[in-house]
Each structure stands twice: as structure tokens, then as C-alpha cells.
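One structure, as C-alpha cells, below. Some questions next.
Missing here is one protein chain; the remaining ones are kept as they sit in the complex.
Order as written gives the chain letters A, B and C; numbering starts at 1 within each chain.
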Amino acid sequence: MDKFLWLIPALPLGGFLILAFAGKYISRKAVAIVGAGSICLSALVMFAVGGAFLSGMPENAVYTQTLWTWFEVGDFNAKITLSLDALSLVFVFAITFIGALIHIYSTAFMEADRDYARFFASMNLFVFSMLVLVLADNLLLMYLGWEGVGLCSYLLIGFWYEQPANGAAARKAFTVTRIGDAAMAIGLFMVFQQAGTLVVSEIGANASAIWQPNSTSVTITALLLLAGGLGKSAQLPLQTWLPDAMAGPSPVSALIHAATMVTAGVYLVARMHTIFALSETARLVVAVIGAATLLLAGLTALTQYDIKRVLAYSTISQIGYMFLALGVGAWTAAVFHFMIHAFFKALLFLAAGAIIESLHHEHNMFKMGGLKDKMPVVFWTFLAGAISLAAVPLVSAGFYSKDQILWYSWSAGGGNAVLWAVALAGALITAAYTTRMMILTFWGESHTPIGHLPGRRMTMPLVVLALFSVFAGFIELPHNFGHFTLFSDLLHPVLPETFMKENIPSEWLFQLLAALATLGGIFLGYYYYYQKPSRIENLRRNGLVVQLHRFWFSGWAFDALYDRMLVKPFIYISSINKKDITDKLYTGIAAITGDMYKLLSRTQSGSLRWYIMGLVAGAILILGIQIML
Amino acid sequence: MFKVRLYNTSLMSNNDFNALMPLLVLAGASVLVMLLIVARLSHRLIQLVSLLLFVIAFISLLNIRAMLPYQVGSLFMIDSFGAFMIGLIIFSGLAVNVFSYIYFQEKEEGPKEYYVLLFLCTLGACVLAVSNHFVSLFLGLEILTIGLYALIAYLRARNHSIEAGIKYLVLAAFSSAFLLFGMALVYLQTGALSFAGMANVIGAASVPPLLLTGLGLMLVGLGFKLAVVPFHMWTADVYQGAPVPVTAFIATASKGGVVASMLRFFAAIDGFRSEQLQVVMIVIAIASMVVGNLLALRQSNIKRVLAYSSIAHLGYLLVAFIPGGDVVPQAVSFYLLTYFTATFAAFGVITILSGAESDAEELVHYRALFWKQPALASILSVAMFSLAGIPLTAGFTGKFYVLTTGIGQGFWLLASVLVLSSVVGLYYYLRVVTTMFAGTRDLLPGPPPKYPVFLGISMVALFVLTFALIWLGVYPDHAIGVVRDLQLLVTAPATSFAE
Amino acid sequence: MMLVLLITVLMVGAVAAVVAGEWSRHVPRWIALVACVIGLMCVIAIWANTSPAGGSVPSGQWLLDYRKSWIPSFGISFHLAVDGLSLLLLALTFFLGVLAVLCSWDEIRERTGFYYFNLLWILAGVAGVFMAMDLFLFYFFWEVMLIPMYFLIGIWGSENRVYAAYKFFIFTQASGLLMFLAILGLYFIHGQDTGIYTFNYFELTGTVIPFKSAFWLMSGFMIAFAVKLPVFPFHTWLPDAHGEAPTAGSLILAGLLLKTGAYGMLRFVVPMFPEAVREAAVPAMVLGVVGIIYGAVMAYSQTDLKRLVAFTSVSHMGFVITGIFALNELALQGVVMQLVTHALSTGALFLMAGMIKERLHTRDIGEMGGLWGPMPQMGSIGLVFAMASLGLPGLGNFIAEFLILLGVFQAHPWITVAAASGLIFSAVYSLRIVGKIFLGPRKTMETVPDFSFREMLIMAALTVSIVWLGLFPQPVIDTARPAITELVRFMDVQSAALQHQPYVKQ
């Protein structure tokens, strides 16, 4: 089957090319068919190839396919080679499968839009780049995908380009991630300088031979690569772009800014786990950043009004969980959470999109309400996603993935109490803002008249995703009940077992606490927003709370900070020097020459006697020189 | 009493006659033209006759090549270098003559005597080129200069002409006095008036102070004629005041003759032994290059521009002059060749564009010339590029030759100054060109040319000059080959007839 | 002989154009087009015959060689030769030549004859520079480019053209003359060493030069090339020249004249003054990095589209000089790629600026905006080239910048780190270009037509090539390899034992 591997990215690419060149000329129906069809086909191919891969696992547990040599100079060479192993399979699955659903959804969602073709072209291009990213066998090809998804995200965030705000958001997203990418590029240089190759498998094989454990070089390399991941995955300190990225259409948010692209960082770290495994420091940094991010983003999510921004911050926070898991060495747990999160977050965004659509582009949750009965399908599916996000025990897939992470954050090799405590607090907060969102949106009395309801092409994907986000968790059950570890077994050829500490307390305790946290969060949300909204009013009067609220609402004032520290100075410097100061040097020379001309032309007074004096002076000069020497 | 030593000038052999033929032709020509004037012949005829006479002089020069080098008494040393310079000078006379008709025909002054003076000046310059003796040097110089007084002030109705004339007269006489006094001191020191004699006396000994002072004073006189800084101030005014063809003559022939004799003199006494003289020359050269280019920078009168540029060019010439050695005559003569060609091309265009009342000297005359008279404009552009030393033109090759001479002897300072100052030069040469391209064909085409025949001749001459400029720029090997064979002698080789 | 043909076809075409211009307004452009196409064909033919794929593979670096005595009395010969590097740049020359003619097709309405004369003359000069193997001849062609470019800017430029033309001319001429001094110095040093006075490149490269004078001579060469490239403090002529020149002028300036500077460094400076170069490496690289950042920052602040793009060139050329002085194969190959790709991408941006100016009659990006609506095709093409200039993988520029940075990292990691900031800045200004021109609300309500067929043709050619270079750069790299490896080997030999042997045997 591996000879068909290239089809998986090729189909979206084909779709893109068709739409890009013929998009103007073919009917909207055709556009929809090409746009969504290419992804669906690619998903089918993925199932076929993946099925073959799982059934007849190749001995080295990887399919590879070299298409052509990209370029080779001296001892450096980069090939266009795709390789499929368990890890990339999981991502490819998420990308193509969820991608297909989202595309189908979009065919209806974007129906009314003028630039139908452009939308699908960009989406297909995105899927292509994302697939290249995860299928690449060397870091350079991965970088190609990496930048490609960045471009598509730019295009799609700024899709409605007439509003300057969207363009700004798009530019911000690209630039901020670019900062990470630049660091990552340097990381690539370091890897090449030390390992002499950029092929992932080779690096992985010889990593321990190349680097001393915990040596500075490996730590620096790891951190540089990490920086790339932080940019793409919107983790501290590069998280500011994601909330603004919500300017894009909802399917875009679902696909790019929830399910796939933003988790590229997770993929990168998992992919390069051999390097991270060699550096305590790097892993600690990963974990701490993850923890900090999840807390910060969660608190921010508590304060947002715009439903999509709530989801955006919750995405940041959930990815924080994944980084935390990676940091403590729970590689499979991180990937597992990625997959589950992909399902429910995509679901939530699509559902939110449906709501916003039918509420005439109303984003503010406080202007919604009472949709429970008006939009039942959306309500139930959204609920499914919500419980998964809030990790309601036992019944939700989110519970199984997140519980794992909580447990590892204490007990895994890199784990410790603080990380666990933060994660637990995060769980509580998550549950709280999820509840808040649910209640504000679906309960209470309606504030906005509702337009047309979403059609089948929009609801079908919601249902499918809802099923997954409820039941997908059962493929990986905790050790203490069932100990059913299908998922991690699948990944173990690629990712190492999670190394555990000795003498750790029993897992039940943690699950109990986690469950309590979740329920507590739900209760808080229920109490403040459903039972006693008056309490909110009381809080509003408390100055401190208001300050805190404003601070959180602004995303901990990171935007303002960067604006003052980086953006403003840059713009100032460039604007004061618009005329290019160095030119003064040359204009100065020119001016001096001009003055000398004026000076000398005065000596040409036209007076004969003056000339004679000049002559005499010359004579004296000559004789003078002769006498001097 | 004084023991009178008779020079064998008393008994001149036929060879001497042949050898001096070019000079004699020029001298005779002036007389002949005078007679023609007496015979009241038309301007047109006189002009043609003098053209013919110049050609004859040129031919007579060509057929003495066989007998070179040849020494006539102790006054003249006709060696290949001298012959080449004479050739250049006669050629310039010819060119001036060609352009003169159109220019003078329209002026109210009777143009005929002009040709007499032209011949005399040419003669003077030629004498300078081959003079090997203070007397001949002095005579040549004065024949040239006194002729020029009259030529400069020829258009006596014009205030500028007269003003230029008197300025030149007083200053020239003044500087001649310096020259003479210098000569006197040199003579006092050496007891010889012939270069060869001086060479023998001085020998390899270091230069005594009195002689040095003499040389210094001579330098003042010669420097004035060459218009190098600080003796340059007259240049612009005289160039502006004089009739355009005369200006061309001053810019070329007169300077060429002086350079030649100066070179010969320095070669004879090996002037650069004394570092004092060298320093003086270097200072003069640098000053000329810098000041000349700077003065022209924003000058709006094209005649003055050319005047200042000529100052700079003499400075460049000195860069080739100072190092001394066998290569110097070659470099100098080649540079003069290129410089003459370019200058004549430029002045030719100016002459043709000049009207009856005033010369076309203000830059504004040249606006949009390229769209009105493409041919003239292109010629002037080529001339300007050549003067600026842009490749593909003779000027570049000349500069290249000069630079190689300078750097070859390790005069890096001079070379660098040359390069940098010529960058300043670019600006004003380009300005002329730019003016010609500026604007569009706004005015109606001017009246039809008055003198088709002579206009034709002039245009042909201009095209020849332009072609020469480009040929020398693209494929200079022949010219270089010729120049390479030039040799400058002080005392005649044993074979030839000596005193 | 083929090589001579390359130049003569252009010069003949030039003369023919100016002559034909007297009678017809439209004939000259056809003549020019034909001349360029013929030239392109010749180059491709040479390539086909000498590339490993086709026909006779010459041993060693040099593919073709033509020599004829010119001014023997000074040891000057008319000596042309091409290796892979020259060949690439020649191909570029004629390719851009064709595009330049096409893009002037309707833009130039008056004095077409003289216009195309200048255009072809410039190309002839550039082609000569890329082939000359005699230093005198090299300088000769070096200067031949200037005058016509001066006219091109000074006559057909926009408002401030005369100033720009002067500035361009005086900068390049001044630096050129200094190089000429250096050439003469080399000539005499070599002559005094060996007694052979020659300007022949292959003999001069073997010259033994005392370090001090080597340093001065190198500076003489460097200043000329640094001005052309341009390197940071010498760049100020560029924005004016680019800004005021007609579209084709900007295209050729950015695409070709800048490249002559880099070519000069690769061909002359490095092999002739190895020690001096190694000494000067770090300062030069630092200048390069400064250029990268300074250019980018300047670009961000510009409001005149063409000036903006001009400053991006400054930034990109910073990569070039940084790469050259890294002196290893990766970086040098990157430099070659950068030369080609930058010519295409920046050229395309200039062409687009020209097309927009034809439509909106302004270069001020403040007055543009929302043009994607009326011109989706131009929008997408513009996006492609904006992405190219920010180094998006999959487009040629990425390969170039990646290789350069990778190579530089081998030599001086910290310089790479600084240079990598260029990646960020380039993103900032490129996105600003796209945002200001194509996104946001419409400023002007007048109807603007999208690409005409001719424009589409030009842009398609450029787009295809930039993508091709991004995905299959290997042919280019292979073509340049012999030259580069030879150069690197030579430098290694130099560093191994500081004895001079000729850089290339004849």
C-alpha cells in the first residue's frame, strides 16, 4: 500500500490547483465537489493505507516513499520523502477525517460567500501543507509544510479582506508564528551541524551518540525547536495571535486553529522526542510552559464574551495540557489528548459557527441564550463537545485523555506536585468556563431573533464529531479500570513508554480529585450563571475583581506589553529614518563640493589685477617650495 | 673682445630646408594669404586656399618622416616626437580653419586677415614643438602669443573680445617676463642657451640653487601658457571672450606646443632629478585637477566649462609628465591626441551653433538639442563623454595611458587624485549631455543652413573627429603603436648631421 | 564564437533599433524582442551542449572560451569565457531581457528607437561583464552598462529622474574608477613580479601580492562591487534609481546590475586576494547582516512602492554578501541561487509596481488597497512573490536563503542568528506590501482591469520559474557546482598552505 502514500497529500493539492486555476470558470457546485471531494478521497486513501499499515505492520513500523531529490549541495541533501508511522498516522487521520467533515460542513456554511472557490482552494492547500508537515521524513520538508500551513492560516484568517481588522489579525498570526519559525530554522542549522543530517529517523537513531545527555548543545537545540512549536501552538509567550485569529470563518477556526495546525507544535516535540529525552532542562521548560499556559488561558477564557474567543483560549489551554504531558514524558498521553481534543474542539467550533450563522453573525454569548429548544441538534452536539471539554467523568472522551495527563503530571518521570496542582486547577477552571458558555448560550431567555437553522450538510458532521468526542475515549482506558491501552500500544513503536516514578499513590485518588475538580467547576459555573446571577453583580462591584477581570479579559495584557516593547519601537525607528540617514553622508559630500565651487568661482573675479596677483602668488609659492625643500 | 662663435645657421644645407619644410610652408602660407588679401580675393577663396596650404604643410611633414631624427643647427631638433606634435598642431590649425568660415562669414569684421594670424600662430606652435634652444623656444612662444593677442581680440566690436584680448595681452607679457628672467638665470648658471649645451654643463651634478630659481621662474611663464593652477585664472575669461575657433586653437595648439617644448626641455636637463621641482610639479598637477574640475562644477557657460575642464586636463597631463622616463613622451602625445580630438569635436559643434550676434555659449542654447539636431547633439555627447573619460571613447584610453604611466612609476597619490577629481568632472560633462536630452522638440526647426558647402565640410570634419574618438576608444592599438615609436632626443644621434 | 555572438546580436539589435526608430514607433520593440530571444536561444543551446545531460561535457570548470588579441601593447586581449556560474547569469540576463522588452511594450511611447537602443546596450554590457576574462575588458563592459542606464533613467524615468540618474551614474562610476586603479595596481605588481604585463584573468589570479597591497587592491575591487550590490553604507543610490527608473529599468537594475556586483566578488575578489578576503570576512559579513536588517526596516517605512521594493533588495543582497564571505560550498551555492531567485522575485514585484502605476497612476501604497477585488489574478501573483521575498519554502528564494544561512552557520553561528532575524523582518514588510495593496477597503473606485494577456504571459513565466526553482533547484545547483567547488577547493588549498598557485589552469 505504501506506494499510494503520495496520494494522501496529492489529492488536496490537486484540488487546490484545480480551484486556483479553474475556480473562476466552474460552477459553485463543482467547486464544492472538488473542494470537499478531494479531502474526502484523501481520507479514504488514508483509511486504506492506514488499514494496511495497521493490519500488516511493516518490520520497521514505517512506510516511506521517496518522490524526488529536492536539492543536494556538498554533504547536505534534502529529499522529498514521505514517511508514515503510527504517530503521523494519528495526525493524518485527524487531518483528513476531521478535515473531510469540516469541508462538507463548509460547503453549506460558505454557501453565500462571494469567494467560494478561493475559500476551498486555501482550505485544500492547507490540508496539503499540513499533511506534508506530518508525513515529512526530514525536518526541511517538515519546515516546508510548517510554513505552508502558516501561509494558509494567514490567507484564511484574512479571508474577508475588506475589513482591515481581519488583515491585521492575519498579519499578526503570521508574524508571531514566524518569530518561532526563525528560531526553529536556527534549530535546524544546529541539528544539521551536529548530526550532519535532517532526516528524522537518522537523528532519532543516533541522537544518543551525537549528544551528551543534558549537554548544553542538546538543550539549546531542543529549545530552539521548541520555540517553533510554541509559535505554531500558541503557547506562552507567543500565544497572543490565536484569539485574534478567530477573525476567520468558523470552519477555519475549527480545522486550523483547533484541530490541526495549532497542534503542530505538539507533533514537532513528539517527533523530536529523542532530542528532548536527552535534556532534562528542555523537558522541564516544556512542562512549565504548558502548565503556565493552560492556567493563564483558562482564566482568560473565564472572562470572554465572544464565544469563539472562549473556545480559542480554551484551545490554548488544552494544548497547554498536551505540552505539559510532553514535558513530563507522557508522550502517548499528549498525542491521545491531541486526538480527542481535535474531535471535540472541532465540534465546538463548528457548532458555534452554526449558532453564529443563524444569529446573524452575533458572537457575544450574552446576546445569545435560550437556544436549547430552538436549535436542538446544535444544542445536543454542542453539549457532547462541552462535556468532553470539561472532562465529565466516565461519559466523555475528554475525561480519559485529560485524566491520564493529570495522573502523569504527578507520577511520570518529569512530573511533580506543582505541575499536578496547576493541572488540577486548570481542570476546575475548564469545567467552569465550559459551563458558563453552555448556560449563557443555551439557557436563559433568548436575546437575538434566530435566523434560518443549519441544514443537514452542517448538522451531519456535528453528529459524527459528537459521537467521536463521546466514545473515542474508550480506546485508551486508565490502568486501574480496564487497562485497555490500544492507542498507546499503537504508538509505542514510535514513542517510548512513559517512565514512572516509584512509590506513587494509587491512581484512584487522582481520578477522584480530577472528577471533583470537574464537578466543582461545573457547579461554580452553574451557581454563578444560572442559580444566582446576582452574585456576579456583587462581584462586579468589587474593585479588585474588576481589575482582575479586566486583566484576564485582556489576556493578561500580553498584547499591550508586546505592543509597547516591540511593535511601537520598531515602527517608531523605521518611521523616523524614512529618509535614510546614511544618505546624508553623500548629500553632505555633494554639498561640500558645491560650496567649494562657490568659493573658487569667487576667485574668478574677472579683475585683471587680481589675476596678476594670483600669478605672482603662484610664483612666490613655487620659489617658496623650492626654498623650503 | 667677445669671441664670436658662428652657428652653422649661416650655411643651410638642402636637408635642413627639407627638414624645416613644414615650418617654411606655414611661414610662406601666411605671406601668400597676405598677398591674396591684397588681391582682394573673396573670403571663400582665401579660406579654401588656406585649407589647401594646411594640407600641403601636413603632406610636407609626412615626407620628412624618412630623415628623422634630424637636427637643424642647435636650434631645432626634429625627432619623431617633435614631428608628431607638429602634425597634431597643423592638424588643429586645419580643423580651426575648417570651422572658421561659417563663424566669421557672418561677422562684420573682415575675416580675411584672420587666416594670416592663424598661420602665424600655427607656425609659432610648431616651432615650439621642435625647439631645442632658448632662442627658438622664445621665438616660437612669442610668434604664437602675439598672434593670439590679435586673434583673441579679433571681433573688436564685442566688449568681451576686447576685454579678453587685453587681459591675455597683459598677463601673457607679464608671464613672458618671468620666463625670460628665468631663462636668463639659467643661462647665467649654465652658460648655454641650447638644451644640449645645458645638459652637458649640468651633467649629473645636483641642481644648483640659482638654476633652480631660474627653472622656477620659467615654470611660471610656461605654467601660464598651459593654464595650470595657480596660473589659470585668465583661462575662462579668454575662452569666453575669444571667437570660438580661436578658443579651440588656444585650448589645443598653443598648449600642445608649449607642452612639447617644456617636455623637451625637462628631458634635456633631466629636470626631475631635483625633488624640489618634482614637488612643485606635483602640487601644480593636483591643484589643477581639483580646482579645474571644481570650477566647472555649476558653470552654465559652456565655453567657460571647457576652459575649466582644460585646466583639469592639463593637470591629468602632468600626471603623465611628472614620472619622467621614455614612456612620458608617448603618454603625453597620446593624451594630447585624444584631448585635441575631443576638444575640436566640442568646439566644432559650438561653432556651428553660434549665430552672428553671439556665440552659443549658454547651456540653455542646448536644451532639447538632441531632438532638434540629433547629429550635432550626438557628436557633442561623444565629445563630452570622451573628455569625461568614459570607456568606448578616446578619452578613456588616454586616461588609461596616463594612469598606467603614473602608477607604473608608483605615483599613487597623483593617480588617486586624478580618479577622484574626474568623478567631480563627470557631473558637469553629464550636465551638458543631460541638458541636450532635457525637454522636447518644442521649438520649430531653425532656418535652413546658410552655407551648405562649408557646413557640409564642417560636418564631415566633425564626423571624422567623432569616428576618431570612438575608434581610439574601441581599438586604439594602431594609435598606441604609432605613439610607442615616438622618441624624444636632445642631442642628435651620431649618424645625423650635428654642429 | 558563440560568446561573441551573444554580445554582437544585442549590439547589432541596438543599432538596428535606433535606426528603425527614425521611421517607425513599433519596429524597434520587435527588433529588441527578436535580439533578446535569439540570445536566449544561444544560451540555452550552450547549456544543452555542455550540461551533463547533453553532448560534450568539458573537463573542469570552463565550458567555452574565446580569445583574440585586442591591445597587445598593453597585454590586453578580447577574452571571453563562461563556466556554470556565468552561464546561469547569462541565461538570467537574456530571460529578463525578453521580459524587459515585453514590459516596455506599451509603457514606452516616445523615442522608442533610442529607448530600445539603450535597453539592448545595457544587456550587452551585462552579458559582457559575465563573460569577460580580461580585467581591462571586464572594466570596459562594466562601464558600457552605465551610460545607457543613465539615459534610461534620465529620459524615461518619472518626476525626479535627473537627480536619480546623476546619483546612479556618479556612485557607480566613482567606485568603478577606484576598481580600475586597483586593476592597474594588480597589472603592475604582476608585471614586476613576472615580467609579463597582462590583464589576463587567469594569469593575474596567480599573482603573489604582499598582504598590505593585497588588502588595498581588494578594497579597490570591493568598493565597486559593494556599491553595485549594494552593501549597507553604499546603498543609497539604489532607492532613487529604482524609484525613478521606468519599469524595465528597475527590472534590469534589480535583476542584473546588482548581480554584476556579486558576480565580481565571486569571480575576482575571492580568488585573487584569498588572504585579504579571509581577513575581511567577518567585517564584511557583519555589514551584510546590517544590510539585511537595515534594508528590511527601511522597507517597512517606505510608502513609495518601488522604493519599498528597492530596500527589500538591499536586505536580500545582505544575504548575498554574508554568504559569499562564509566561503563554503553551501553558502556559495546559496548565493548563486539567491542571485537567480532574487532577480525573478524582485523583478516581478517591480513589474507589478509598474502595472499598478499604469492603472492607478501612483506608486504610493497609501492610495492603493483592496485591489484583490478587481484584480484577483494580480493579487494572487503578487502574493506569490511577496511570499517568495519572505522566503516561503517551495519557492526559490527559500532554497537560497536556507543554504546561505546553513553555510554561514558552519562558519559563524552568531552571524547566522543575527541574519535569521531577516526572516522575521522580511515577513513583516512582505505582508505589509500585500496588505496595503490588495487587502483592506478599496481606496479608489475607478475600475482597474486585471492582467492583460501580455502581462499574464510575463508574470506566468516568472511564477513558473520561481516555483520550479523552489521545487527542482538541482539543475541550477549542478550547473554552478564546478565553479563553486573549484573556488572552495582553491580557498581550502590557500588556507592549507599559504602558497599561491593559479586558481585555474588554462
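Here, a contact is a pair of C-beta atoms (placed from the backbone, for glycine too) under 8 Å apart; a residue touches a chain by one contact, two chains touch by 3 or more.
Everything below uses one rule, namely that contacts and distances are computed from a predicted model.
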Absent chain [UniProt protein name; select from "Sodium:proton antiporter", "Urea ABC transporter permease subunit UrtB", "Multiple resistance and pH regulation protein F" or "NADH-quinone oxidoreductase subunit K"]: "NADH-quinone oxidoreductase subunit K"
Chains in view touching the one left out: A, B
Given A:A557, A:A590 or A:I612, the one touching the chain that is not displayed: A:I612
Option touching the unshown chain, where B:L139, B:A199, B:V283 or B:L420 are the choices: B:L139
Candidates B:L53, B:L169 or B:L294 - the one touching the absent chain: B:L169
Of B:A19, B:M77, B:V96 or B:L185, the one touching the omitted chain in the full complex: B:L185
Touch list for subunit A against the chain that is not drawn: 601, 604-609, 612-613, 616
Contact set of subunit B toward the excluded chain (per top definition): 2-5, 134-135, 138-139, 142, 146, 149-150, 153, 156, 159-160, 162-167, 169-170, 173-174, 176-178, 180-181, 183-185, 187-188, 191, 193, 236-237, 240-241, 299, 301, 304
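The criterion applied here is as follows: only the chains that are shown with their structure count from here on.
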Highest-count interface - the chain pair sharing the most C-beta contacts: A-C
Distance from the mean Cα position of subunit C to that of subunit B, given in whole angstrom: 44
CA centroid of subunit A to CA centroid of subunit B, Å: 80
Centroid distance [mean C-alpha coordinates] between subunit C and subunit A, Å: 39
Multi-partner residues of subunit B (at least 2 other chains): none
Subunit B to subunit C touching residues, read off their complex: 371, 385, 390-392, 396, 403-404, 407-408, 412, 415-416, 419-420, 422-423, 426-427, 430, 434, 437-438, 475-477, 480-481, 484
Interfacial residue positions of subunit C with respect to subunit B in the complex: 70-74, 111, 139-140, 143-144, 146-147, 150-151, 154-155, 162, 165-166, 169-170, 173-174, 177-178, 180-181, 184-185, 187-188
Subunit A-touching residues of subunit B, taken from the complex the two chains share: 166-167, 170-171, 174-175, 178, 212-213, 216-217, 219-220, 223-224, 229-231, 233-234, 236-237, 275-277, 279-280, 283, 291, 294-295, 297-299, 424
